[in-house]
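Please find one structure pasted underneath; my questions will follow.
Just one protein chain is left out here, and the rest sit where they should.
Presenting chain A:
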Amino acid sequence: MQFLGVELDKYEFRALLTAMVVMTIFIFSMLYVVGARRSDVPQCVNFDKSYLTPRVDKIDDSTYEVYMVAQMWGFQPDEIRIPVGSTVDFYLTSKDVVHGFYIDGKDVNMMAEYGNVTKRTAKFNTAGVYKIFCHEYCGVGHQNMEARIIVGFPSNQQ
């Protein structure tokens, strides 16, 4: 086997070929997930001061917008109640240092940064309590940052 004018060992050539094929499969499966399945990844949003006001907006019975603000050492809002089957747009920013935002069991994984906003959509089809952890070190109280999303259990007031 000739390569760049050099005699290449046949086993070596096969290894090279295998590596290329494996790589191509990896790359195409990745593109498939992004494209065909429209997998959700964090989206860019232009910063605006209004994102610093934490709130939950109900658009209709199954569509919500959550404006989440991370700060040393808690999330606002820290408890969100939504019905089963809801689709939620999360907008995330930080009031101070960098924080993490990870919804356990939902693969929603974002960084909260001062002066920046991230958006990610998630659908909640199963009832339960979903914990949100801060997974970036954010100072002495980092290990206490937790919030929860409660799906399918309305509180008494509602």
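Just so we're on the same page, a contact is a pair of C-beta atoms (placed from the backbone, for glycine too) under 8 Å apart; a residue touches a chain by one contact, two chains touch by 3 or more; residues count from 1.
Criterion: contacts and distances are computed from a predicted model.
**Student:** Could you tell me which of "Cytochrome c oxidase subunit 1", "Fe-S cluster assembly ATP-binding protein", "Peptide/nickel transport system permease protein" or "Acyl-CoA dehydrogenase" is the UniProt name of the chain missing from the displayed complex?
**Tutor:** Matching the unshown chain against "Cytochrome c oxidase subunit 1", "Fe-S cluster assembly ATP-binding protein", "Peptide/nickel transport system permease protein" or "Acyl-CoA dehydrogenase" yields "Cytochrome c oxidase subunit 1".
**Student:** For the full complex, which residue in A:Met68, A:Cys134 or A:Val151 touches the chain that was left out?
**Tutor:** Here the residue in touch with the unshown chain is A:Cys134.
**Student:** For chain A, which positions touch the chain that isn't shown here?
**Tutor:** Where chain A meets the chain not shown: residues 4-7, 9, 11-12, 15-16, 19-20, 22-23, 26-27, 30, 33-34, 39, 41-48, 71-73, 92-93, 96-98, 100, 102, 104-105, 107-111, 113-118, 131, 133-140, 142-144, 146.
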